[in-house]
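Have a look at this one before I ask anything.
The chains shown are only part of the set, and none of them has been moved.
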């Protein structure tokens, strides 16, 4: 219940940051889909740490292996076990965090809940777990097929937003920030170098867009597509807010502005004149692009000392040395794409279940 | 699967706006809790339409009845069936919406998904369904007990925000907007009267606060408390964004600012110096107040004609007469409290399951 995500297409992830391996078991995959490790690895490579100075320098090849559910290069309908063996388990990094709670980190709450925690590298609460989501997301994309495109980008870092007029999806691959605007990417480079030098960190906003989703996927009331997407994004480490379409800004819109008017297009199909809804009405896809954004808080592991307490109940302070991301939002970009793919694959199968 | 919410404490709602009744079946309620209709009715009365000129003039007494699961004034551990019989079913209101899709409304997507829709008063997608959430929320509060306080308020209507310096929970009961700031309430009165006169509508932001939630409730990874809360709020009609704690604004914070520092208080207990986390770290409650906000879009039923299509695929336009809310966000306030209570009750029982 606690570590499973999804309904018909679902997965359960396992593993801690500094354990021997991390993994996920994927259930409900239709049979006869061509699948091999090379279908998954490129997505993991995008997320992989150590690729630029702007993400943690932890070195992991993050090589995924399929242990089950695939035969003769095709899925068999049985569960697919994906495993990544950990390579870089420096055991000398976490002296201080063993006894002290990092403000803004899950150290404190895990201890309150379970009375024990694997403090090595954040244990289960480490962003390392998200590698498995990326791997599962690659399987989800296979279920969705070529007609659906899922892309994400970083649209704000600290207080610097991308200029949407310069938006170019091609650019996302050309800079270490997944930035769709080459000019903003240059700004960010200097900005984040400064943050990193100070041993500080900064938040970010990610936008995810899914195109080609057929009208009708999703469900009303308690399996709304937007509800499942919000839940999915909110399970990603450090996420504190999720917006669908126009998001928080709908508050100061009028009904006239917000209404996405509809026309019959030249091809005889309905066409919306705007997309404030972000592609979802009443929990069900309209056929427009599904658009969402979420905010990632700044990494809590910083060099500046912060006041905290230790596990014995004493006041103390902590500063976190070691390999950390000045903007953990960057690595959330491929994770966001994966979670979008996972929710959509699940809703594809749920829709097929009820509506044939 | 589609109309059930929750895990251990859960409910399934049923019913359409203009059907004979609406209801919910509540499962997993512990036994021996005192419960009667009078425990539920006051919450329904708060949400009830027709109480001021600022909400729909539909007249419903919204009287709830308990049909099962209670014996001798106490819960028995078996499912509790709650039913509200509909009274006001004007059948002459929906001529135009029978054949035309209202922009911004779920009419279009229900039809795309199911090939049929109950167009009378919005059918299943009507805000009427939320009455059942409020009723279930009252049961959830009973499970949570007196030590947990859940309150919500409207904090923004259109572009007018409350002045947080004037925040007074008492005021929430004293105006038709659930506004915690008596001065803003006066402003809103005039503002919304203008909106209403024009036959327009406006969006809003609601804030929900739960105090007294013990540290440790919630779960890591895929049953994060914030993930379940985001999902819950996003299931409410017209909600387009959810924020936990500092929310979207974490994007332009530094790690230093965002870190909620911890001290040992005079009572020997941990004390946080700020609450950017909104009371949740790593998906688990910290013991601080849980704080979230969400945005509700403006009602899509407005008097200004909007371009749309009809079910035969012709271009047309629509304007919606009849009884509608100029700011549907107002009635979302008691619903938000209810959904918070429901998620917390579920997590209380889930926590007890795993952690004793």
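All chains are identified by letter, namely A and B, in their written order; residue positions are counted from 1 within each chain.
Everything that follows uses one rule, which is that a residue touches a chain if its C-beta (ideal position, glycine included) is under 8 Å from a C-beta of that chain, and two chains touch if they have at least 3 such contacts.
Fair warning: this is a prediction, and the values are worked out from it, not measured in the lab.
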Overall copies of the shared sequence [whole complex; 2 in view]: 4
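In this text, only the chains that are shown with their structure count from here on.
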Copies chain A and chain B - rotation angle from C-alpha fit, nearest 5 degrees: 180
Mean-CA-position distance for chain B and chain A (Å): 26
Complex contact set, residues of chain B against chain A: 1-5, 7, 13, 101-106, 108-110, 112-114, 124-125, 129, 156-159, 195, 200-205, 215-224, 226-228, 230-235, 237, 240-264, 268, 270, 273, 276-278, 280-287, 295-302, 304, 306-309, 313-315, 329, 350-351, 354-355
